[in-house]
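Let me give you the structure first, and then I'll get to my questions.
With one protein chain held back, the other chains of the complex are shown just where they sit.
For clarity, chains are labelled A and B in written order, and residue numbers in each chain start from 1.
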Amino acid sequence: MIPTSYYLALSVILFAIGVAGVLLRRNAIILFMAIELMLNSANLVFVAYSRQFGALDGQILVFFVMTVAAAEVAVGLALIVTIFRSKASIDVDDISMLKG
Amino acid sequence: MLPNIPELVIFLVLAVIAVAAALGMLASSNAIYSALFLVVNFGVVATFYLLLGAPFIAMAQVTVYAGAIMVLFLFVIMLLGAEKMKQTSHNLLWQKPLSIVLIVLLLSISFYVVLGQGVSVGSDLMQNASGYGSPSAIGTLLFQKYLFPFEATSILLLAAMVGAVVLTGVRRQRRRIRKSRRL
Partner (left out) sequence: MFELVPFILLFPVLGLLTNLVFGRYLGERFVGIIASGAVAASFIVSVIQVFALVNNNFHVETVLVADWITIGKMYLPWQIRVDTLSVTMMVLVTGVGTLIHIYAVGYMHGDKRFARFFVYLNLFVVMMLVLVAADNYLMLFVGWEGVGICSYLLIGFWYDKGDDNLGNARAGRKAFVVNRIGDFGFLIAMFMIFGAVGSLQFDAVLYYFENHGMEVGQLATTITLLLLVGAAGKSAQIPLFVWLPDAMAGPTPVSALIHAATMVTAGIYMMVRSAPIYAIAPSSQMTVALLGAGTALMAGTIALAQWDIKRVLAYSTISQLGFMVAAVGLGAHVAAMFHLITHAFFKALLFLSAGSVIHGVEHGAHKSDDHCDPQDMRNMGGLKDKMKITFGVYVVGAIALAGIFPLSGFWSKDEILADAWHVGMVEGHWHGMTVYILLALAAVITAFYMTRQIILVFFGSSRSAAANHAAENPPTMTVPLIGLAILSIVGGGINLPWSHTLGSWLEHTHHFFHGIDFNLTVALTSTALAVASIFVGFIVYYRRPLESSTAPDPLMSVLGPSLKFFYNKWYIDELYGTTFVRLYEWKARFLAFKVDRDFWHDFVHNQIILKSFKNVSGTLSGPVDRLGINKFFDGLAYSVHNIAVKVLRPVQTGYVRNYALGVMLGVVMVLGIMLIR
């Protein structure tokens, strides 16, 4: 049996890579993918703990997270399409009109 | 209690593949490649789910994430023709260094907690009963204890669907406005 801590370590690394994607990339679509990566790392933790404590609730939560992620992606991509139509760009740095 | 060697090897190999795929997604300049790297990553994670005794979640991961969501991503990328970014002159000077510092800090804190003396994890693993995590077990729990949240998600998905349709259906609206102005 692989100890839960190993999975936790792996999910930490994946999460950090996701954070790096959000902070460093300018492509809005890749930004979204990074977010999906972070959600995935969180899911991994849920499932790992679910196994450790023998409670299925963790898996159920993963199921819900997936649903939310699906909804989020649908709306997010719709937003990106809309923005692209008006700006002809998916660079998040181009969307900076709302500033002081 | 240490894991047996073959299990550990499989885990390490898969972990390396997952991290490598993630890094690939992060680094590749072409969005198509990023998406494909992410598919790989999701697949590996699905395997982890199988190893962790969650076959239903693993299947959902493959179909929903690696399948539906990533196809949507690819579809949008191709629709917009935005595989590659134009080089723009925006330069947030201290964004990159500060980000790296913060990520390192996050990593170190997390590792300190996960692997160090912070929380004792993985000390009392138990062998779960057969049928644990099976679709029927998940289904029973989902439609009994979590019935209300489950129904709420349907509304959430409906809202997302409507939102997506409204957001992307702008052109038709404009036409309608123009028509009403002509009248």
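Basically, a contact is a pair of C-beta atoms (placed from the backbone, for glycine too) under 8 Å apart; a residue touches a chain by one contact, two chains touch by 3 or more.
Not measured: the values here are computed from a predicted model.
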Contact residue for the chain not shown (choose from B:Leu106, B:Leu141 or B:Leu157): B:Leu106
Options A:Val22, A:Ala42 or A:Val81, residue touching the unrepresented chain: A:Val22
Hidden partner chain, residues of chain A it touches: 19, 22-24, 26, 92-93, 95-100
Residues in chain B touching the chain absent from view: 90, 92, 95, 98-99, 102-103, 105-106, 109-110, 112-113, 118
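Everything below uses one rule, namely that only the chains that are shown with their structure count from here on.
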Between chain A and chain B, centroid-to-centroid distance (C-alpha), Å: 5
Chain B-touching residues of chain A, taken from the complex the two chains share: 1-10, 12-21, 23-27, 29-30, 32-34, 36-37, 40, 43-44, 47-48, 50-52, 54, 56-57, 59-60, 62-64, 66-75, 77-82, 84-85, 89-91, 93-94
Residue numbers on chain B that touch chain A, as the complex places them: 1, 3, 7-8, 11, 15, 18-19, 22-23, 25-26, 31, 34-35, 38, 41-42, 45, 48-49, 51-54, 56-57, 60-61, 64-65, 68-69, 72-73, 76-77, 79-80, 82, 85-86, 88, 90, 92, 95-96, 99-100, 102-103, 106-107, 110-111, 114-115, 121-122, 124-126, 128, 132-133, 137-138, 141-142, 145-146, 149, 153, 156-157, 159-161, 163-165, 167-168, 170
